[in-house]
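Just one protein chain is left out here, and the rest sit where they should.
Moving on, here comes subunit A:
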Amino acid sequence: MEEKELTPQESMALIQSMIGKARKRYSDNSFFFLLWGWIVLVASVGHYYLSTFTDFEYPFIGWSLTIVGAIVSGVVGARRGKKSQVKNYTDKMYAWLWFSLGMAMFTIVFNGQLIGWNTVPFILLLAGVGTAVSGAMMGFRPLQFGGFVFWVLAFIAFRQPENYQMLLLALGIAVGYLVPGYIMKANFRNNGV
């Protein structure tokens, strides 16, 4: 970039172009959607299968995968944050949004016994908030659509027994996390946006 006297028009054009450059850099967050999508899908389908078709004492065993998920998310998130050349406010909001929702979900599940293990509808609602807001922040419609699917499923889940709630959760996670996650990944690979 050369040093020269700027006209007002050139100043304005320069400001606009630089702001545009900084703003366009969205991060590819598909990794997190795919990680959690698969964890929840395996755990919820496993839970449904074990509680419906077997006498296994701990049908919820698959949910222990969420501990692995939380550790992997924390490590990968911190490493990406350190490596990234630029920190956007969007990324910061995004990280706090999901961290807060994660804490809320943990609180609900941890105290699940107190609400008769009727946790899934609440998890679906919170996942819907995170998915829809993330979609709006990134201008990515598949996620926004996923948010609505979560809310509809939460409505149904309130009226179902626990093992069917697990199937609704599996459906929600497939439509709300996995499908948008794979689309996001493909978009980044093909266009870098």
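Here, a contact is a pair of C-beta atoms (placed from the backbone, for glycine too) under 8 Å apart; a residue touches a chain by one contact, two chains touch by 3 or more; residues count from 1.
The rule is simple: contacts and distances are computed from a predicted model.
Student: Suppose you had to identify the omitted chain by its UniProt name; would it be "Putative DNA modification/repair radical SAM protein", "Citrate lyase acyl carrier protein", "ABC transporter ATP-binding protein" or "Transcriptional regulator"?
Tutor: So the chain that does not appear here would be "Transcriptional regulator", according to UniProt.
Student: Check each of A:9, A:54, A:113 or A:191 against the chain that is not shown and name the one that touches it.
Tutor: Spelled out, the listed residue whose C-beta touches the missing chain is A:9.
Student: I need the residue numbers on subunit A that touch the omitted chain, in ascending order.
Tutor: Interface with the chain not displayed, on the subunit A side: 1-4, 6, 8-9, 11-12, 14-15, 17-19, 21-23, 82, 84-89, 92.
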